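Yeah, one chain of the complex is gone here, protein chain that is, but the others are all in their spots.
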Amino acid sequence: MTTVELQEHFDRTIAHDRRIEPRDWMPDGYRKTMIRQISQHAHSEIIGMQPEGYWITRAPSLRRKAILLAKVQDEAGHGMYLYCAAETLGVDRADLTRRLINGDQKYSSIFNYPSLTFADVGVIGWLVDGAAICNQVPLCRSSFGPYARAMIRICKEESFHQRQGYELLMTMMSGTRAQRAMVQDATNRWWWPSLMMFGPPDNDSPNTQQSMAWGIKRHTNDELRQRFVDMTVPQAEALGVTLPDPDLRWNDERGHYDFGEVDWAEFKRVIRGDGPCNTERIGNRRTAHESGAWVRAAAAAHAAKHASPATSGNHQTVRQSAQGGPDE
Amino acid sequence: MSDTSEDWPLYEVFLRGKRGLNHVHVGSLHAADAQMALHHARDLYTRRNEGVSIWVVASTDITASSPDEKDPFFAPSGDKVYRHPTFYAIPDNVPHM
Partner (left out) sequence: MDTYDAYRAITDVTEDQRWAFGAGFDDPLSGVDTTIPGGVSADDLGAYCEMLGDDALLMSHRLQQWVGHAPELEEEAALANIALDLLGQARFLLARAGTVDGSGRTEDDYAFQRGPAQFRHVRLVEIVDSDFGIAMARLLVFSTWRLAVLDRLRASRDPVLAAIADKGVNEMTYHRDYAAQWVIRLGDGTEFSHHRVQAGLVQVAPFVGELFTDSDVETRLAAAGVGVRPSETRAEFDAALDAVLSAATLTCPAWSASGGGTRIAGHRDTLTRLLAELQSVARAHPGAAW
């Protein structure tokens, strides 16, 4: 087939809302965008283990400890599912990790905020996972097969995470005055960063149009942000916390909640690396990866010593070979 | 440039559930060798559900057919009840949860 025919086949697949699979031909831009989006999503899951992971050893009841440990373990698993999906496009996970550590690839800026109290664990589950679910449910229909399938699995597991967080908050809100104050304080700190998780406003998001044309993105940033606000306000009311936005009010005409202006300057600063925890988050990841190098090397050396002779042959593999190497 | 001799190869994972009829591809993972891959598959893809049969195959050992193949759907296992969203007692009047 000629390139034109391949492009037409690709376009038809997208137009018919069918999946692109790893061995299919795809435009270079699509492949690069997919690699970037999936890797960043994977990095976010792994970095996201840190703000909550800190509280596992400090959890104030054994039940909460078990729940939190399972949750953070899930996040490691989600990161791995997503790295797998990225690898079907011909990149190597170790290489992606190096790019993350070097600052060449990003992760969700929400994790650059500190988790200061145990209430943050609940609020992260409620707001951060809630926002993530809003983002992720549409991605279950992403045009790239492995990504869509990873998202389906992740979404199923993540709804438990959100409920875990909310349940903790409900318990705390019917607890001591100190617990209630802790929840309100955590809510005040995490609300605006959660809104920023949906990315810049539509009029400042140049990639959105192409991503939507390729079926990579199904809704715009502002659409998803509005959906999140509409879902979350009643949850806050049921919990008994106030959201730190004096401009938040129901608009009958629009049928949605109006809300205040996000501080986009702060968003840009944090994305650029100037957030409260950027250095710490990457630093921890780098330390774990570098300290673990001798362990990984030992396992590889042991395997090499005990390997059976490899079969030779000219195999086509299930993965696409890297055509030009990953971008960025 | 770090030492790539520490990098572990990729393995594809296939599971057959207790009531399943055949193995189904669920994803991949990295391991130094096949034995480790089996362990990791149990940890990552089954959360150590005892009744699941696992195959791991080095990705380079898989011979694939031409485009338009379909990957099978996979479902997560649920061996710990706090992974099930229905377990939590959220009152009915809290929407969207």
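Chains: A and B, in written order; residue numbering restarts at 1 for each.
We take it that a contact is a pair of C-beta atoms (placed from the backbone, for glycine too) under 8 Å apart; a residue touches a chain by one contact, two chains touch by 3 or more.
Please read these numbers as outputs of a predicted model, since none were measured by experiment.
Visitor: Given the contact rule set out at the top, which of the displayed chains would the hidden chain touch in the full complex?
Guide: A, B
Visitor: Specify the residue from the set A:Met172, A:Leu195 or A:Val233 that touches the hidden chain.
Guide: Answer from the full complex: A:Met172 touches the omitted chain.
Visitor: Would you indicate which residue among A:Arg141, A:Arg272 or A:His302 is in contact with the undisplayed chain?
Guide: A:His302
Visitor: Where the complex has a chain not shown, which of A:Ala59, A:Leu248 or A:Ile271 is the residue touching it?
Guide: From the options A:Ala59, A:Leu248 or A:Ile271, the contact with the absent chain belongs to A:Ala59.
Visitor: Over the whole complex, note the residues of chain B touching the chain we left out.
Guide: 8, 18, 29-32, 35-36, 39-40, 43-44, 47-51, 78-82, 84, 87
Visitor: Write the list of chain A residues that the hidden chain touches.
Guide: These residues of chain A touch the chain that is not shown: 46, 49-50, 53, 55-67, 69-70, 72-73, 76-77, 79-80, 83, 118, 168, 171-172, 175-176, 178-179, 284, 287-288, 291-299, 301-302, 305.
The working rule: only the chains that are shown with their structure count from here on.
Visitor: Averaging over Cα atoms per chain, report the distance between chain A and chain B in Å.
Guide: Here the centre of chain B sits 19 Å away from the centre of chain A.
Visitor: Which residues of chain B touch chain A once you look at their complex with the stated criterion?
Guide: Touching chain A from chain B are residues 2-8, 10, 12, 27-30, 32-33, 36, 44, 59-64, 66-71, 73-76, 80, 82-85, 87-91, 93-97.
Visitor: Spell out the part of chain A that touches chain B in their complex, as residue ranges.
Guide: 21, 23-25, 66-67, 70, 74, 77, 80-81, 84, 87, 92-94, 98, 145-146, 149-150, 152-153, 156-157, 159-160, 162-164, 166-167, 170, 231, 234-235, 238, 293-294, 296-297, 299-303, 306-307, 311, 315-319
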